[in-house]
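A single protein chain has been removed from this complex, and every other one stays in its place.
Right after this comes chain A.
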Amino acid sequence: MFDIVKNKKIFLTIAGVLVLVSIASLIFRGFNLDTDFAGGMAVTYQIDTAFSVSEVQEIVDNALGSDQSPSSVQQSGNEVIIKFGFDNNLQTDEERSDFSMNKIAAITSALQEKYGTPVENTENTENNENAEATAAPEAEATTAPEAEATATPEAEATTAPEAEATTAPETEGEEATASVTGVTLKNQDIVSPSTGRDLARSAVIMSVLACLAILLYVTFRFEFTSGVVAILALIHDVLILLGVYSVFQWSVDTNFIAAVLTVLGYSINNTIVIMDRIRENTRHARKETYAEIANNSIWQTMTRSINTTITTLLTIGMVYLLGVPSIQAFSLPIIIGIVVGFYSSVFVSGSLWAFWRDSAVKGKKAAAK
């Protein structure tokens, strides 16, 4: 059987190079930060009539005017995703939120002018009902008998604008919505730049906490060398995952954070199973060196490592193949993490463990002489 531990130089070199490339890319290239991190607006429209990206880009640029950072328009099916940033001169969150609301409204009306306005959907009717329902609890909340008299005009004031919205276009319920073509705003994200900083900070805090907790647990259940090796393997996995996203400049959003943290918890599984086997084999070992123990343990658990990786990839792979873009953004990093995690567990962790253990023994022997 191929001796993985003896040939550790090859595998450790590959791992080392990948990690270094990742670090270099993270430093020099950085991430392609999505709106979640960078701050800005991401608006998705469904356009039922024929359109071209360049056409939409032109409309968007006109609507936005000159006082803002460049915008991007992407097409996916009959939807366009328009992203643009805040004007750098805006100082406060208040100014930014006014800015974004105005700009989105401008884009929406410009697009609807060109491609048509669909009939109001049924949402408004629902809101209307909600608003009417409010009148009652308000009256109850007040203490004086005059409460009802005062509350009633207020409630009417609430329902009025919505009622107008519902009646203005010729609404005929859901059927009408389906049959009329035009531009519908499907999704809008407005994220202040400060949110990205907070998100990044909480992501780092969560990762560090997870690493420390895992290190503690592994040290407690195994021993310190195993703990350090497990964490090194983990850092390797996460760095390469981050590196892939940096090298290819794939966009990084909130879902990516959740995925990275999942990889943090899960890619270590294979390592733990190998460490568990090493722990057991060390107990029964007589003359074997640590390198031999490690190599045996890796091979004894090899089928399991492969099979488990396959079953996980089968499910998360299906999610990736069939999912909508936002769920793909979440499953792709997990897939990469699982593959990288398999490599580090099987080809790196055991060798590193044996190397440290054996050199500790040699050190002792040398000291004894």
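In this text, a residue touches a chain if its C-beta (ideal position, glycine included) is under 8 Å from a C-beta of that chain, and two chains touch if they have at least 3 such contacts; residues count from 1.
Everything below uses one rule, namely that contacts and distances are computed from a predicted model.
Asks: Name the absent chain by its UniProt protein name; which of "Protein translocase subunit SecD", "Cytochrome d ubiquinol oxidase subunit I", "Peptide/nickel transport system permease protein" or "MptD family putative ECF transporter S component" is it?
Replies: "Protein translocase subunit SecD"
Asks: Of the residues A:63, A:190 or A:354, I need the one that contacts the missing chain.
Replies: The one listed residue touching the chain not shown is A:190.
Asks: Among A:18, A:272, A:336 or A:352, which one is in touch with the chain left out?
Replies: A:272
Asks: For a quick check of understanding: of A:257, A:291 or A:346, which residue touches the chain that isn't displayed?
Replies: Once the missing chain is taken into account, the touching residue is A:257.
Asks: Using the definition of touch stated at the top, determine which of A:71, A:225, A:246 or A:301 touches the missing chain.
Replies: A:301
Asks: For review purposes, identify every residue of chain A that touches the missing chain, sorted by number.
Replies: 1, 44, 92-94, 97, 100-101, 104-105, 121, 123, 126-127, 130-134, 137-138, 141-147, 150-151, 154, 157-158, 184-192, 194-195, 198, 202, 205-206, 209-210, 213-214, 217-218, 221, 254-255, 257-258, 261-262, 264-266, 268-270, 272-273, 275-277, 279-280, 296, 298-304, 307-308, 310-319, 321-324, 326-327, 330-331, 334
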